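Every protein chain of the complex appears in place save one, which is left out.
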Amino acid sequence: MLLHERNYTRSELLTVMTARMLEDGKTIFVGVGLPMLAAALAQRLHAPSITIIFEGGVIAPEIKPGMLPLSTNEVRAARKAVMLPSIDDVFFYQQRGYIDYGILGAAQIDKYGNINTSVIGDYEKPRVRLPGSGGANDIASTCSRVIVSTFHEKRRFVERVDFITSPGYLSGGNTRREAGLIFGGPYKVVTDLAIMGFDEESKAMKVEAVYRGVRIEEVLDNMGFKPIIPDEVREVEPPTDEELKILRSIDPDRVMLR
Amino acid sequence: MLLHERNYTRSELLTVMTARMLEDGKTIFVGVGLPMLAAALAQRLHAPSITIIFEGGVIAPEIKPGMLPLSTNEVRAARKAVMLPSIDDVFFYQQRGYIDYGILGAAQIDKYGNINTSVIGDYEKPRVRLPGSGGANDIASTCSRVIVSTFHEKRRFVERVDFITSPGYLSGGNTRREAGLIFGGPYKVVTDLAIMGFDEESKAMKVEAVYRGVRIEEVLDNMGFKPIIPDEVREVEPPTDEELKILRSIDPDRVMLR
Amino acid sequence: MRWNVDVRAFRYWAERRDKSPTPKLMSLDEAVKKFLRNGAVVALGGCLYSRTPMAAVHEIIRQGFRELTIVRNLAGFETDLLLVSGCLKRLVTSWCSPGYAWGMSRILRHYVENALAEFEEWSHLGIGLRLKAAAMGVPFLPTFSMLGSSIMEKLGIAEMTCPYSGEKLALVPALYPDVAIIHASRADTYGNIQIDGYTHMDKDMAQAARHVIATVEEVVDSDEIRRSAERTVIPFFCVDAVVEQPFGAYPSECWGRYEADFSHIASYQKRVDEKGIEGAKSYVSENIMGVSSFMEFLSKVGIEQLLDRVRAFRNVVT
Partner (left out) sequence: MRWNVDVRAFRYWAERRDKSPTPKLMSLDEAVKKFLRNGAVVALGGCLYSRTPMAAVHEIIRQGFRELTIVRNLAGFETDLLLVSGCLKRLVTSWCSPGYAWGMSRILRHYVENALAEFEEWSHLGIGLRLKAAAMGVPFLPTFSMLGSSIMEKLGIAEMTCPYSGEKLALVPALYPDVAIIHASRADTYGNIQIDGYTHMDKDMAQAARHVIATVEEVVDSDEIRRSAERTVIPFFCVDAVVEQPFGAYPSECWGRYEADFSHIASYQKRVDEKGIEGAKSYVSENIMGVSSFMEFLSKVGIEQLLDRVRAFRNVVT
């Protein structure tokens, strides 16, 4: 708990802030958990015409509140979908440019937006073997805009990730493009404290906004590297009652809002 | 008419001889016209378990006598098929090695089995613009065994084709393999006079058998180049009454047996 | 390099598409006017006599577009009509003929042999891979097809040695049509498109193109699409225009609905046999330029003939 009087959890905060990032009318490559909740929430608020796409092979499902899927390839995820393509086809839509937003989590993220969800420690003999890329690398490589949605913790925001599962701006500057990644790149990093973007030139992470009541020191104290702090940092309104009400109605059993 | 007493047409002869080439249990990439008749005939004779594959996207149809398709992608060609894949998928089955035989026609064929169905004369300003490759190039490039089925005529059997639509053994010897075509190659050339194969070493066309009553001179007189004539040339029995009866029952209106 | 593939530009277009599920129902007249341009690269769906978007071909001819590059895997009757109407400058195909029963196209021969139109010949899979590469969002796909052939030599296709196998492969460049026009079984107003029976290359073609016009036998409610989502072949975000046009492929077939009408093709072919180009032109004058819409053309064909083709489809299938 960061603020004593607040009436929402960290998960709820993160989900609401992620949802606000989603533009109406766009296609969104969504994983289960908070990203899915964020997309479902946005659909019920400012973005009724966004299209959810699941990598298991689902286009435009209607997620039923209280009946949330635990994976991107199961009947609950595919409910009332308009199409059930193969997994490769979903990624081809993305590589072709038909998918606007992808939402990723991160076990580690560094100042150039590179993400690690593979190994902590050495690759050959890891200290922690994480689940791995799944579609995350593909999203990071070829989706138009990547939103990273993760808790703001020092162990996550590291100077340099142990392993680049999903490429951000690599070593900054033009290095992403030079590696051949001619599309996309990280767009925003949304946490439970702040919203960050990337400097146009250096591609280093930059704090763009903090949530009302969050001090910039709090943001920095919870990061393993120093992001760019511009002269003006916007302040963001906390989740509204309406946002919270709708979010909780989507996941009444708090399957994902843990 | 080559033989005065024979009771069959050139088309019938060619179709029967082509049908005899087809091994039971194999998959056959078939075009419309005589190749299709040959496959349907073989199915009713020695090869009940061959599988017809049409490039329009049809696996294992049951061709109904008297209801012959005029193309490889129409409902008559797809009757009672077990699968209707995309066109690319049919070619991928072939490139992968799942299609045993392909049957091709030829406007021109040369002594290394290269086939031209594109242009007579110059490519840029052709004397005759023929229909083109269709799937013929793909069959010649990646099918396991190619049977060329064509009338034995001097204007067809030329020293060097004007244009290699469908590669045979290119310039003979190892040149096909050197060009990167590591699979397949022409297997037999079946005409209304003879059956030819290719020399193991030089890859030049070689007469293997003539039909009963056909003199070897007749074969040579109707070719624009001299094939290899081995010491022993087999003699092949003419179409049997049963073969002719069944063939005619498949195409009772003589739509293809013109 | 002749086959310059600007993936960035084509990706840019896809990124900037309006991907919201908006209603896209419009008249064929409107759709063709909105998305075609003189000089455009237009891919036609289906294959030979299957699901040819004939209604759209009529409309293109009626609106008088010029200098078109037409892309089709196997081309036929429709190409004759586009040629004699002066719409077609370059044909990108693997094969062109009025079909087995009629041998070579006299029309095609005239135009190509006299250098009045260009015939760019690929193998059948070659056309498929050009569209598939674009659909996948990559600038090329590798194949063993076309190696060693004059097709490869004349086109100037690049080859490479595979780093994993040491084998030589032909690299087929992506083709991104300006407009893909396909004829399908059904769609909802947003452009979720279902095709019954063989899909030919339509899926890749739609994913590859900058704009997609779909004529369909039937526009259905979105709920019906959602109840049969596994039949959807093209998602709404690839599609720009949905046009309801029953019998929109006539005289070619539409799987599940009607068989091709070869007697109609034969009557056209008879005109060509008798009078060559003028014969083909007379067909166009009477059946396309002389009517105001495809519906009027269908009226000329007659309901009896159309229903006969419906019956014929059922007869073959059962």
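First chain written, first letter: the chains are A, B and C, and each begins at residue 1.
In this section, a contact is a pair of C-beta atoms (placed from the backbone, for glycine too) under 8 Å apart; a residue touches a chain by one contact, two chains touch by 3 or more.
The structure displayed is predicted, hence computed values, not measured ones.
Asker: What are the shown chains that the omitted chain is in contact with?
Answerer: Displayed chains contacted by the hidden chain, ordered by label: A, B, C.
Asker: Give the residue, chosen from A:12, A:138 or A:251, that touches the chain omitted from the document.
Answerer: Spelled out, the listed residue whose C-beta touches the missing chain is A:138.
Asker: Would you mind spotting which of B:92, B:123 or B:225 touches the chain that isn't drawn?
Answerer: B:92
Asker: Can you work out which residue in A:56, A:113, A:197 or A:227 touches the chain that's missing from view?
Answerer: A:56
Asker: Could you please point out the subunit B residues that touch the chain left off the display?
Answerer: 24-27, 49, 51, 59-60, 78, 80-85, 92-98, 100, 142, 144, 182-183
Asker: On subunit C, where is the contact patch with the chain that was removed from view?
Answerer: Counting over the whole complex, subunit C touches the hidden chain at residues 1, 3-8, 137-144, 158, 160, 162-165, 167, 169, 171, 173-174, 196-198, 230.
Asker: For subunit A, which residues touch the unseen chain?
Answerer: Residues 32-33, 55-58, 64, 67, 70-71, 73-76, 78-79, 84-88, 91, 95, 118, 123-138, 140-142, 163-167, 170, 175-176, 179-183, 255-256 of subunit A touch the chain that is not shown.
We take it that only the chains that are shown with their structure count from here on.
Asker: When you draw the chains as points and link the ones that touch, which shape shows up: line, ring, star, complete, or other?
Answerer: Drawn as a graph, the chains make an open path, so a line.
Asker: Subunit A to subunit B: how many Å between their CA centres?
Answerer: 58
Asker: Report, in whole Å, the distance between the mean C-alpha point of subunit B and the mean C-alpha point of subunit C.
Answerer: It comes to 29 Å between the two C-alpha centres.
Asker: When the C-alpha atoms of subunit A and subunit C are each averaged to a single point, how far apart are the two points in Å?
Answerer: Roughly 40 Å separates the two chain centres.
Asker: Could you say which residues in subunit A touch two or more other chains, in rising order?
Answerer: none
Asker: Which positions in subunit C touch two or more other chains at once?
Answerer: none
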